[in-house]
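Notes follow the structure.
A single protein chain has been omitted; all remaining protein chains appear in their positions.
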């Protein structure tokens, strides 16, 4: 059973590196989630528990893949931005993509029961079958491109959520049929939708949960060290004084619902996405 | 918040179709499984429970993706072969790869407690953290290529398992240190390893669990229909006689441990991998 | 001037190998040849001199690139088929494509004056500006695919040439305007076009120049050695008789206008395109 005569098949593999000196972006999408959310009776228009579960999976990925600097989640999708200088697995796309999607998926499946708790009974809701996600990996050459990418997803979140909020308010509070609600909203612009919510249901859209309106924006932040720097245990005056090392900066992934379309986030000198042109040298 | 001005970023995506009229092969590998198997105290050299869990995930994929015609699993890896005429998602590699890896991963995570039962206590063993897999997708143009691919993986299984069986027998039964066992086996050929097992431990390697020696080979087989074909409920002699449709053939994925290196599997006219040259027409 | 600090830019290059065990096909097309042929007053519907120039360039490529086994030329395009086992430049597509296109282009430019001779004056026609070609490189996994590719191009040649022959006959002999000729032919099938030529102009399309009707098919053929095998100069009966080596087979590229749509070409055991599954081993 000479293995060597079959090994030529390895040469059919091809996973050429992604272009250096570009931001890498992995976006994960739920597959057949219309069916999945129906089967699991997700709350409409938003199920805060399910979004928190997505955020947990997103945070786990940020902690696992240190080259991720920013993430954005909404609905059943999550986008992860890797820094330009990322050299994980020599930037092989299949390797990176499959590893991220796999990890996101298993965290989602395993953390389900922590988040998907029935609010009345307090018991975890059963997961009926394994969820599926798919993904893509894209290069963005400039900071402007990656900023526009984030704006695209947040604008998408806003537009969908405003529509869905109106739709389900018309259905749930307005007692309309789905069809009538659809008709009512057809052709309306944002301003009219805001007005509809306010005038007919006394709902100020801007007071809605920011996680629904803005999606979730994840990045690392410096965390204050909880303990003081260790004092050297004994100081022997005859020896060289030991160095008291400054406390190492520790980072934690934070989940926010801030705006990433305006300038504020990007002009902040501590913005987690930086364009310093290391030029992709290795 | 005009979404349209950001939509240009979609054009940076690229997922060109894989070459038509080739077999597609997705191979999934456990990531950092040395650590994962140690943390979960997998039995050495083989943990039959863990292999059955892998086979369950493999079978779930075969049931989910109808274009898969053959799969092979061993250790922490699984290979799936799609038929040449597969046109799933227009053969976009990222889409196919990520979906398969995601589904395999969530099935593995969710079925864990069904298989990973402590044999003494009968209780499921806790899964300590989310497992990760990665994957690759490869085109193979000819039947010979895909056969050689399968032979490569089964030969790999054989070689590793024979070595591991000797190694752990020397350690567990022979009371050797890992280092001494390694040394003892260094440079030995298959025949000598077989001889070692037999002469010193009275173990006939060929009687070992075929799942360990040959890995697992999955494919679809015709299942006998359980019910008779339905009789048309009433036959009206004046009308055209209704056709009595023959029972629809039903297929089920079977898990075997057969040889795929020799000719028998491939020369069988019902071999699940067929090369009929539809030429990849759409 | 340390060159080394800039060399990182080499890592941005990417030219991943084409899938092994597939036929490679390079097709070259004239760029802006409508303008080029008008500027150089090519004869309509076919300029035999220009086609012979194309065939010369095609033949030069076959002689330069030994892995080419078949070529097909018509109008301002040429297709070259490389054998499955081709490993030229490790199958790097940009390298192969650019080298073939470059060579074809320079041969075309340099052989121009040999072919583009004014029939009345016998003088070479001046080439007014450098011609341009572009190209593509495609993998075809099976013999059926590459045969269908050749059939596609020859059918294209037939359809275009039959139309063009009718059109220019109506214009040149029938004294129609271009517009009227176009209108006359609109919606006609092949049979009607044949009939039109015969009934109105007494032209039997099948007697037209096969180079126009079928295009040009190039491949290598064994050429009879011109000299007898060398006799060893002196035979010394005491020594071992020297081996009289058989004459080495010599091949030459032939230009034919045979049919490649029917079975005859492909079923010939000496067909230059063979599918023997070496399986792409290296």
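Every chain is named by a letter (A, B and C) in the order it is written, and numbering of its residues begins at 1.
Following the convention adopted for this analysis, a residue touches a chain if its C-beta (ideal position, glycine included) is under 8 Å from a C-beta of that chain, and two chains touch if they have at least 3 such contacts.
Keep in mind the model is a prediction, meaning the values are calculated, not measured.
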Candidate in contact with the missing chain, chosen from A:22, A:106, A:154 or A:169: A:22
Sole contact to the chain not displayed, among C:106, C:177, C:204 or C:221: C:106
Residue numbers in chain A that touch the chain omitted from display: 19-22, 139, 141-142, 144-145, 148, 277, 279-280
Chain C, residues in touch with the chain not shown (by the definition above): 1-3, 5-10, 12-15, 28, 31, 60, 64, 93-95, 97-99, 101-110, 127, 130-140, 145, 148-149, 151-152, 155-156, 158-159, 190, 261
Residues in chain B touching the chain absent from view: 8, 11-12, 14, 16-17, 19-21, 279-282
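Just so we're on the same page, only the chains that are shown with their structure count from here on.
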Chain pair with the greatest number of C-beta contact pairs: A-B
Chain B-chain C separation of Cα centroids, rounded to whole Å: 46
Length of the line joining the C-alpha centres of chain A and chain C, rounded to whole Å: 54
Where chain A and chain B are represented by their mean Cα positions, the distance between them in whole Å: 31
Per-residue multi-chain contacts in chain C, two or more chains: 19-21, 279-280
